[in-house]
Structure formats: C-alpha cells, structure tokens
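First up is the structure itself, then whatever we jot down about it.
Heads up, one of the protein chains got dropped from this complex, but the rest are sitting where they should.
Moving on, here comes chain A:
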Amino acid sequence: MRAVSVTGTGMTRFGRQGDTLKSLALAACREALRTAGHPRIGAVYAGNFLGGQLAGQEIIGSILAKELGLGPIPAVKMEGACASGGIAFRQAYLMIAAGVYDTALVVGVEKMTHAAASIVTEALNSAMDNDSSEGMSGLTFPGFFGVVANRYMHEFGAGREHLSMVALKNRSYAQHNPHAQFRKPATLDEIQQARLITDPLGLYHCSPITDGAAAVVIAAGAGGIRVLASGQASGPPLMQDIPDLLTIEAIRQAAQQAYAQAGAGPEDIDVAEVHDCFAMTELLAVEDLGFFAKGTAWQAIEAGKLQHGGEIPVNTSGGLLSRGHPIGATGVAQIVQIAKQLQGQAVNQVEGARLGLAQNLGGTGAYATVHIFGK
C-alpha cells in the first residue's frame, strides 16, 4: 500500500442555506481543489444519504465531475447513512493506496432544512431495517439513543446532566468556529430545561437538521497530512439484536483495525472528532475508541478530560451537536477539522497536535469508520 495524504480541504458554512445540493457540494469542492493547488483528479467520491429522498437529486458524483471540469473521470456516490462521508473517504483512500488512482476528490453533502422535521425524521428512518417490527413500532434514531441513554444512566450511575455537559462543551467549541450552525452561547441550565425530543434527550442533546458540504483532495505520497489508517466495520441494524446495548461494537472493531495499521493506541491520539449525533453517542464513542474505560466517560466529561487541558480534546469543531450534521457531509467535515488541527490552523487549535482521529457512525451502529491522521 502506498502513502496517501490529504492535500486540500474545503467546506461550506453549516446551517440553513438557500443553496441546492449541487451548489453546496460545488463550493466545498472548489475550495478543496484550490487549497490543493488544482491537481489533476483521478476520481470523485461523493458521500450523500438523502439526496434522492429530500432533494430529489441523485448522480451527484457525475454532476460534480462535469461542473468542476474534471473530465470524463469515474465518479461514484457512497451511501452508509450518517457514515456516508467516512465511507466515501475510505473508498477513495483505498483506491489511491492500491495504486488505482493518484488523486481523488472526496466530498460529502446534504440538503435538509427545506423539509419539515417530521418528513426528515421519516427519511432518516430509512437507515433502519424497515422490513422489521422495529421500524414499524415507531422507533426513531433519537429514540434509539434515548433507550441507550436510559440504560447507560441506570447501569453506570450517570445523570442527565452529564449528557448536558457534552452538549455544553461542544457548543462552547462551536462559538469559535465560523462554519458552525450554532454559535450562540448556551448555559447548562438552558440545556437541561429544553424541551424533550425523546426521554431523556432534550433539544440540545440531539444534533440538528443541517445543510452543508465538506470536501478534501487526497493524493499518493507524503506531501500533506498523512492518512495513517482506515478502519471500517458493520454492526446489527436492529436495536433488539445488539448483544450489548452499551457498546457500539462496529466502532470498537474499526478502531482496532485503525490502531493496528497506525502502530498507535488510543493514548497516542492528541485530538479527535467523534460522531456525537446525540450527546449519549459521544460518551459511548470515547469509550469504544478506548480513550476511557466502559462506563466511565460520564466521569471524564465531568472532570473536563474531553476538552483543552484534559486528556483528549474531542469535537473541537463543535461536533455534530453544534457544528451541525448535514448527514453525508459529516464524515468529511470531521476529517477537514482533524487535517486543520494537524496543520496547526484549526479553530480551537490543540497546541502541538501530531496524531488525530476521526470516527463516523451510521444507523444504530450499522456502519462505523475510523481514520487516523499524522503530520
């Protein structure tokens, strides 16, 4: 396998945008191509989940290749629910590492805010196994993580305030990120008092509905931020089939692959972006990535270990909770933030960061990717 590097990054502002799926993706791609110095691109990998359902637009890969003037190069769209972006990045990385292409443009994009919340909730439910009693019964994704959160609190003694501390930390980071959806300060009290979405998760414990795009250019060679590892695993698409509800096994498996490839362990990672689609999910992720022992992440957030000055700053972009969660774009936006951290040019820069990790999740742990980067 050849060395592969991230050589360019770009992203739009996340939030409610007037743009179309295509114009969002184009803006992120143009910035990534410009910062990479306009190399000749071998293929386009687009991560997108709901383009067909919400924007009425498929074939986004081919559209981008044409609009960006990249020539008749291969283009694909990768779908893995909320992990679409991470999966698109991984497929592009593997093709370059294997020598099939020398460069690739990876873009993640989603356009969601024009649809009503109930329509978006219904569309997001297509990331469940709907040929099952679970989808029929009215379980939603917030509902799934609500069920997880209630058991986690019951089992380990955590309180709802620990979920709120995750939301507060990520909001505090987002205040410094000009691309973030929510930059208004919030207090722990506001977060605790907000209306319930699904018990025990309130509004601030849930990632928002977001428009946005993020893109990276990756190339063979060591002339950029090195991609040191790429892990991916699958897990049960049904809640009732998960052997241990408080462990996302696909994250553990993907992380083990990635740590082995990078020749590093969780203790070596200086900064991480993890998939906090809900505040509960960040606590599970930092446990399943090995940063903290199972059942102790709530103590870690309380002790300030997930932020600057603690053991590992997590979601310095503001995370999905406050930077925003345009589904297909999320996995790529995480990589943009980690690349910038390692370049020393990030918002909420972690001084001297040398190794960074990005973890993306789809469905009820149905898909997970973990990537490790180095300078």
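Quick notes on this one:
Basically, a residue touches a chain if its C-beta (ideal position, glycine included) is under 8 Å from a C-beta of that chain, and two chains touch if they have at least 3 such contacts; residues count from 1.
By our rule, contacts and distances are computed from a predicted model.
A single chain of the complex does not appear, and UniProt lists its protein name as "Putative OB-fold protein", one of "LLM class flavin-dependent oxidoreductase", "Phosphonate transport system permease protein", "ATP synthase gamma chain" or "Putative OB-fold protein". Touching the chain that is not shown, out of A:6, A:25, A:139 or A:332: A:139 (per the contact rule at the top). If you put the missing chain back, the residues of chain A touching it would be 116-119, 121-122, 125, 132-134, 136-140, 142-143, 146-151, 154, 195-200, 238-241, 245.
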